[in-house]
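Only one structure is covered here, and it is reproduced in the block below.
All protein chains but one are shown at their positions in the complex.
Just so it is clear, A, B and C label the chains in written order, and each chain counts residues from 1 on its own.
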Amino acid sequence: MAEKPKLERQAMCDRLAMEFQDEWIVNLGVGMPTLCSNYVDPSRDIITHSENGVIGYGPLAEEGKEDGHLVNAGGQFVTAQPGMSILHHADSFAVIRGGMVDVTVMGAYEVAGNGDFANWRIPSRKGGGIGGAMDLAACAKRVFIAMEHNTREGGPKLLNRCTLPITAPGVVKLLATDLGLFEITPEGFVLREHAPGWNPEEIQELTEAKLIIPPDLKEFRFRA
Amino acid sequence: MAEKPKLERQAMCDRLAMEFQDEWIVNLGVGMPTLCSNYVDPSRDIITHSENGVIGYGPLAEEGKEDGHLVNAGGQFVTAQPGMSILHHADSFAVIRGGMVDVTVMGAYEVAGNGDFANWRIPSRKGGGIGGAMDLAACAKRVFIAMEHNTREGGPKLLNRCTLPITAPGVVKLLATDLGLFEITPEGFVLREHAPGWNPEEIQELTEAKLIIPPDLKEFRFRA
Amino acid sequence: MKNKIYSSFDQAVEGLPDGSTVMFPGFGGGGLPRNLIAALHRQGAKDLTGVSNNAGALDDKVDVGTLVEAGQMKKMICAFTAATHPSRITPFVQMYNNDEIDAELVPQGTLAERMRAAGAGIGGFYTPSSVGTELAEGKEHREINGRMHVLEHPLFGDYAFIRAWKADTFGNLQFRLTQRNFNVVMAMAATVTIVEVENEIVEAGELEPDHIHVPGIYVDRMVTIPPDGIWY
Partner (left out) sequence: MKNKIYSSFDQAVEGLPDGSTVMFPGFGGGGLPRNLIAALHRQGAKDLTGVSNNAGALDDKVDVGTLVEAGQMKKMICAFTAATHPSRITPFVQMYNNDEIDAELVPQGTLAERMRAAGAGIGGFYTPSSVGTELAEGKEHREINGRMHVLEHPLFGDYAFIRAWKADTFGNLQFRLTQRNFNVVMAMAATVTIVEVENEIVEAGELEPDHIHVPGIYVDRMVTIPPDGIWY
């Protein structure tokens, strides 16, 4: 079973990006989530926000065409786009805390069936890296997570309760892993779409939390 | 005695303006205090601040040369000056509450020997006009007051305790009236300079609070 | 890109419901959305709560006082609620004296900061302004670093009427000099932001990203002031 192909990171992020709606203000976290920006349905009218104070930036800059004064929250060089505007850091988080961000996409170490998630601290290491994650998780209208279904050691990451210090309680709405797409409801994880070749029982086996398998379970949707 | 000449409003404001020091950020309230801007020692390097969001504006605009987009806190048209900058209202009061304003000059109905003053509400009228006075009075480094020594009816305005609702407690440092210049110390009003032709006893007679008359009492200083 | 450009002020204020809280910037005449106010006067919404530095009627043109006089306002939240001079009895002062309109008097800096807090998702803040005065009575006090403060709450609007100098099609706004005043925090604090613009609305990309005072995400509707509009 370990040999069976799982979803690529890009496919996971594509899938989450498919949920973005017109006019949504979208904040993409450092790491895997920035892959979402590689696929945004061109018919969709998405507004990017990065917590370092830029609204409406464009795709990553081509090599050799970087502008040293224009980076996203991951420190990557991005491009200017018509209508872009700049805010200072406190005003940028005013946008976030003010509830203007429609969705934030982040990575995580663990997600729980109650919507908690953990992505900033591993107890075996001292300190942590919060960045803007706590502000975004607490204040964005929706939190989407993209992460591998299991730890490198094969341990579960979709849990009944988080074991690591959480980033925010009860906020995760949608989760893409390399085994499928999961909605988090008051009843817990609902498997909405399974990776090709994986049946619900196989996915459940790799999951600590009890998955709800709806009658309309579908196969994972890929970018058109 | 009612016939004896008192100080002109301009002289009162000139006298307060003489106290302004180099690099001071100065906020001049609506009404009489704006007269201070008519006299600022040219050897002094004063920075004007108006609570509607302008730092470093110049003198009043000449008639016919007004810019409809540039007014001071009194709604008077002022001129641009090299180095001027604009802030929005919340950031302008951030300057005030942040303690950047070295002196605010205001008018008042009453000033008390404990440094309280009242300038926003008359109980016989409903409501009041605070504007930015409470923020300025509470947060500027120094509060100077320019006002007539007595009410129109001849009643005292330099009191033991204010009878009107106060604007801020214990903040007035210096007061110019049409009878002289008064410092407010922990012991109360000290008459620093008397109007020409007025002796301390005559001034005390028109004052409710007991005036301290220092050995180095001087005659009122006029603009050179 | 969503079209935010409306063809008339009347269209832009259509559907503004009775009972709304509407924010009106303006200070000394600059940044005062007179055309939108005139449209709201024609539209006739009632029982409104107005947020403004003062209650208007400061000159002979349309301002917040026009709505007050027309009986459209149930309450004003502002920094001036009394006549500035005994001889200057505005319709607001008259109605207020007769208990025909409510008012909440707020120090100007606190007024601006409460709107900034609303826009910035701040649940409340402590300020030294008004401590020791009648206006601090009944408010929660707290000593912080040896200084007394009062707790103030965010002030949200349903609508903000904005007067801008320039705008682009995305809704990014620029103000000129002291026209800026309350406009920025009101655009942040209100759910729906409607703008009258003194210049032709330009294409997105024509305004410098570094020189935008209100990002377009805060802006919902815009109208360019026509030649026969109310200018100042």
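The rule is short, and it goes like this: a contact is a pair of C-beta atoms (placed from the backbone, for glycine too) under 8 Å apart; a residue touches a chain by one contact, two chains touch by 3 or more.
Model, not experiment: these values are computed from the prediction.
Undergrad: For the unseen chain, which displayed partners does it touch in the full complex?
TA: The omitted chain makes contact with A, B, C across the full complex.
Undergrad: Would you mind spotting which of A:Trp24, A:Phe93, A:Tyr109 or A:Phe220 touches the chain that isn't drawn?
TA: Of these options, the touching residue for the absent chain is A:Phe93.
Undergrad: Quick one: say which of B:Gly98, B:Gly155 or B:Pro196 touches the chain that got left out.
TA: Answer from the full complex: B:Gly98 touches the omitted chain.
Undergrad: Using the document's definition of touch, tell me which of A:Gly64, A:Gly127, A:Pro186 or A:Pro215 contacts the absent chain.
TA: If we include the chain that is not displayed, A:Gly127 is the one touching it.
Undergrad: Considering the complete complex, identify which of B:Glu8, B:Asp22 or B:Glu219 is in touch with the unshown chain.
TA: The missing chain is touched by B:Asp22.
Undergrad: Going by the touch rule given at the top, which residues of chain B touch the chain that is not shown?
TA: 22-23, 25, 45, 47, 49, 54-56, 80-87, 90-91, 93-100, 139
Undergrad: Footprint of the hidden chain on chain A, which residues?
TA: 50-54, 67-72, 74-76, 80, 86-90, 92-93, 96-97, 121-122, 125-135, 138-139, 165-170
Undergrad: Take the complete complex as the reference. Which residues in chain C touch the chain that isn't displayed?
TA: Touching the missing chain: residues 113, 117, 120-128, 142, 144-145, 147, 149, 153, 174-177, 180, 208-211, 213.
The definition used in the following text is that only the chains that are shown with their structure count from here on.
Undergrad: Based only on mean CA positions, could you tell me how far chain A sits from chain C in angstrom?
TA: Centre separation, chain A to chain C: 37 Å.
Undergrad: Two or more other chains in contact with one residue: find those residues in chain B.
TA: There are none in chain B.
Undergrad: Scan chain C for residues touching two or more other chains and write them down.
TA: Touching at least two other chains: 116.
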